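With one protein chain withheld, the remaining protein chains of the complex are depicted in position.
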Amino acid sequence: MTEKKKMTFHDFIHNDNTVGYVFAAPFIIGFCFLTLIPMALSLYYAFCNYKIGQEAKWVGLENFINLFKDADFGNSIMVTVQYVLWGVPLKLIFALLIAMLLTKPTKLQGLYRAIYYIPSLIGGSVAVALVWKQLFGSRGPIVTMIKSLGVNGFNFFGSKTWAFVPLILCNAWQFGSSMLIFASGLKQIPKDYYEAAEIDGAGAFKRFFKITLPCLSPIILFNLLMQLISGFMTFTQAQIITQGGPNHATEYVSLFIFTEGFTYGHMGYACAASWVILLIMATITGVIFKTSKTWVFYEADE
Amino acid sequence: MKKRIFGLGMAAIMATTMMMPVMAEEATTEADVEVVESWNNVNDPDYEWPDYSGETLSFMWWGSDTRHQKTIEVIELYEEKTGIDIEYEYADGTSYWTIFQAKMAGDELPDVFQMGNNWATYYDTITPLNDYIADGTIDTSAISDTMLSVTMNQANGDITGISNGTNARCFAYNPAIFEECGLECPDENWTWEEFATACRTIYEQTGNPAITTIEYNSLVFSAFTQWEEGMNFYNMEGTDFGFDGNMEPMAYLIDMLTTLMKEGAIGDYGIQNEIGANVEADWIAYGDAAMIMLSSNQFQALSNAAAENDIELELCPIPRMYEDGQSGMCVRSSQQVSIYSKSEKKDIAANFVNFWVNSVEANKILNCERGVSINSDVLAALQEDSELTDATTAKVYAAIDLFGSFEDAKNTSPAEPTANEEISDVMKKTYIQGLYEGNFESAQEAADAFWAEAQEIWAKFEEEAAE
Partner (left out) sequence: MKTKRRIKTICYHAFVIGFGLLMIYPVIWMIISSFKMKSEILGNDVPFLPTKWVFENYPNGWKGVGEYNFGDYFKNSAIVSVLATIGTVISSAMVSYALARVKFIGRKFWFTCMIMTMLLPGQVLMIPQYIIWNNLDLTGTFVPLILPKFLGVPFFIYMMMQFIKGLPKELDEAAQIDGCSKYQIFTRIILPLLGPSIITTIVIQFYWTWDDYMGPLLYLTKPALYTVSYAIKNFADVQGTNFGPMFAMSTLSLIPVFTLFLFFNRYLMDGVTAGSVKG
């Protein structure tokens, strides 16, 4: 290094490494001071018998061994996977379709978009829980309809099989953020691509598959990953609408972790569960990143 | 144990009275109302308020909007009297425990906080109040021994806090529906068989389930007490189970309830989950159900909601297993105020607690919203005031009085050991509903499977505590 030509201050400041670290500094500082220590601590606790407010006792792999034997944990992963497999595609397709529908230039576009965005603004409020319970409740319009078809004794919130349906619908209904991100992605697609395609006589479907999807693919990747992650971490809706019930049918992993750590006081165990989740998520994310090379199209590919 | 505390208290009172000859003249021996028998009676017109100007104290509680309002008024009253500045914060009953644990982890709990019957879980954060009671800083002259012991650790005699009031898990019913269906209203001695008949009759005549909120765990606990004298689910000290592994009580109860549910006579899990923990959303408030299971201090909120639909409700005990048998009812502390073990202002905190439980003026504001006051002077003053004690409140007072008078109420274990939270969840989530969904052949099988798991959970907590 010292043999190298003496670096002037100007060189130093415009060096890629310097520029990179200057711009990335906020994240690096935040990560080191606010995230790294809690993450490291939670990893340490994962190997401990730890209750909040008490000394952590090292127990080695015991928590992990117990996790693999814990049927409730296995169940929570299964129901979460079920939730994600149904919920994420539903929400993304919905968000993309509506986003495209609302790019049609009309004077009412702003109003329309606002209407479709409002549901996302009331988030996890008590109102949502109440409405959802009334809509899907045993006397609500949906169950009444099912009953009129001759199915008796059916209800959503008491059924192990069906309790997740209101939850994924509630999740899909709040597609506003994804829609907005898709909309700004659509806006970024150069207009002349479409113009050129139209001159070439490409139909709407062809334009969608040949232009919209490829140009939007980085955003699709982003939305897919984020929805997967947030789907896996889903907490509020299950907590306010079903409280994990009936019979553990909607006890998603984050609810499991919260209950173990806070309600039962097994924080070490909860941390171990979190790290198992992290490993699962990291694997899934890794696989998606790997395959994304084949279907995500960047303007500025390196 | 109770005696020891009482003895200490008396000795302390005598010691202090000797040191304070002026007060001694007013102080007579027996705990009669109207007579000032201790040096720290906040209701004494000549009470000398300590001057805490410049001091601060912190306080935290959970509850409803109404409770926040009332509590803040009392805080302001105390601030006015003593010149202290109280820093307070509040949350709803669920979120409270998240903040509590965060503050516990940061050694930053407030000096005084509201605590539940789950105090065993947070034992390290609590200052035993025995010394403050003994030296009269917290005046317990108007609180009976029984009431003082509702917040006592039966295993070692530590007073973990002062109860904010007592409540009981019980039933409420709509007499109009019972009469319409030609049924006798539940009395204090009604049985599960009568309950089942009532449910079926009401279902047949109204087409609605008779009850849509049932707290299974409390019922199972009661069932053990009701089954045989001397038996409890947890023992009195909360140090072990209080029965010998005979699961018949649980099997009997869940078999009956599951059968009723399958018939439609009581609300199925779907209905119960829709209502959740929200008493005001229960069908009884709209005249669609005839009964509800609740905590007695929820009765006011429920009655107010029902009154909007012109429905009047009454309280009654949990049905008994046998007529004239054990009631299984338990009058217990609904919650308590405790002093933080790491507080640097324990003396001030104790003075505040003294004011909190004993001041008639303060309790006229609080008006037993947290439970029926354990201070007999306070309760008498409230009952005298017809504006504070409306018909609904009077029903709660009467019910608590009645339940407390049951022979076995004292022998019903109020204990909530550390493992209770998890055992209860397992009981509720897996076994009771599992039978309904056909995961088990019979109620006995479900109950036995539950027992095996409960023992495992218990052992896990034992092990953790031993380490």
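First chain written, first letter: the chains are A and B, and each begins at residue 1.
Quick note on the criterion: a contact is a pair of C-beta atoms (placed from the backbone, for glycine too) under 8 Å apart; a residue touches a chain by one contact, two chains touch by 3 or more.
The structure presented is a predicted model; accordingly, all values stated were derived computationally and were not measured.
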item	value
Candidates B:D51, B:E87 or B:E463 - the one touching the absent chain	B:E87
Identified contact with the non-displayed chain, of A:G158, A:G185, A:G245 or A:G265	A:G185
Touch residues of chain A, complete complex, unshown partner	14, 16-31, 33-35, 37-39, 41-42, 45, 52, 101-106, 108-110, 112-128, 130-132, 135, 139, 173, 177, 180-181, 183-185, 187-193, 215, 218-219, 221-222, 225-226, 229, 233, 235, 253-254, 257-258, 261-262, 267, 270-271, 274-275, 277-278, 281-282, 285, 298-300
For chain B, residues in touch with the removed chain	62-69, 72, 87-93, 95, 98-99, 101-102, 105-106, 108, 277-281, 283, 285-286, 288, 297-298, 300-301, 304-305, 308-309, 369
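Note that only the chains that are shown with their structure count from here on.
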item	value
In the complex with chain A, residue positions of chain B that touch it	97-98, 101, 104-105, 121-122, 124-125, 268-274, 276, 418, 421-422, 425, 429-430, 433-434, 437, 464, 467
Interface residues, chain A side, partner chain B - complex	49, 51-54, 57, 133, 137-138, 153, 155-160, 163, 242-248, 259, 262-265
